[in-house]
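These notes are about the structure you will find just below.
Of the protein chains in this complex, one is absent; all others appear in place.
The block that comes next holds subunit A.
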């Protein structure tokens, strides 16, 4: 097999507790987003658009929907003779086996996968972020700086800084310190959880980290601090585009609302940077003569007889006459009856809402899970 310059390892085993009912039976990267996508589409599309053609997807929690969604990777052009997408669940070895105990441990357990491509660099990314990023530019910066590891970083508001891993750098972007969720942050440059490592160095670190009983086997908590301690050359790579970690119901809702803003910072229609996804064969959406659809994103297969305002409808959504959907996110195949009012809500896949119901309120975001029936 030809060697690859860079292999991507995509972390997709997360449980996503804070997404409540949406992830009760679904891995977080498989959660629907933007009317047509699943969260993982954004990262996989970034790989394709950045020219990375070898991606290992680390799955663990409720992988059924995620595995069948990824399949052989055809929708992202990752169905390749050499490389392409490979799903990597935990497995049993001769001397027993274990679940992935942390992000670093999941890569450690798949050293053999990476070794077969003999890469110079390994890119570590997450399957639950909404952003468009050219990893090739980050890799170029990594090579140019002669770095041993590079961490992508974004400026966040000072008040949010204590929620992130915070990086302090010198004038040349070299990392001086890194603190995971600090109480008194020294900078507002937050780690995006995107790393490039020189594989030779990372491999050694992973092997010694695996033996360390006290380690939590996490990149942010263990590997990066260890590298700083060892005096490795770590650099930050500043990213200035749109980036969101949709870890909570509120942030999932807010990120959807961002898509609907006038001159939204995140353009799904950008030519030259398409977001790929598995396309279902659904007919064009039908908007009836009594319907009103304003400031919304609507996918194919929808039939709308009611009013939709400032909302995102995924495929196969049916909205009957007299109903009003406002500031809401409706996931696939939801059926909404007559004279229903929905406000500031996220409605899970396949849920049926019968006539005359009122869902949602003005204070917080109401979440209805998958395949529920609201009578």
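Methods note: a residue touches a chain if its C-beta (ideal position, glycine included) is under 8 Å from a C-beta of that chain, and two chains touch if they have at least 3 such contacts; residues count from 1.
Going forward, contacts and distances are computed from a predicted model.
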| item | value |
| --- | --- |
| Undisplayed chain, where the name is taken from the UniProt record, one of "Glucose-1-phosphate adenylyltransferase subunit GlgD", "Amino acid ABC transporter substrate-binding protein", "Tryptophan synthase alpha chain" or "Oligopeptide transport system permease protein OppC" | "Glucose-1-phosphate adenylyltransferase subunit GlgD" |
| Which residue of A:189, A:312 or A:325 touches the chain not shown here | A:312 |
| Options A:3, A:68, A:279 or A:361, residue touching the unrepresented chain | A:279 |
| Residue touching the undisplayed chain, where the options are A:5, A:168, A:233 or A:300 | A:300 |
| Candidates A:140, A:155 or A:288 - the one touching the absent chain | A:288 |
| Interface with the undisplayed chain - residues on subunit A | 34-36, 75, 262, 268-269, 274-277, 279-289, 291-300, 303, 308, 312-314 |
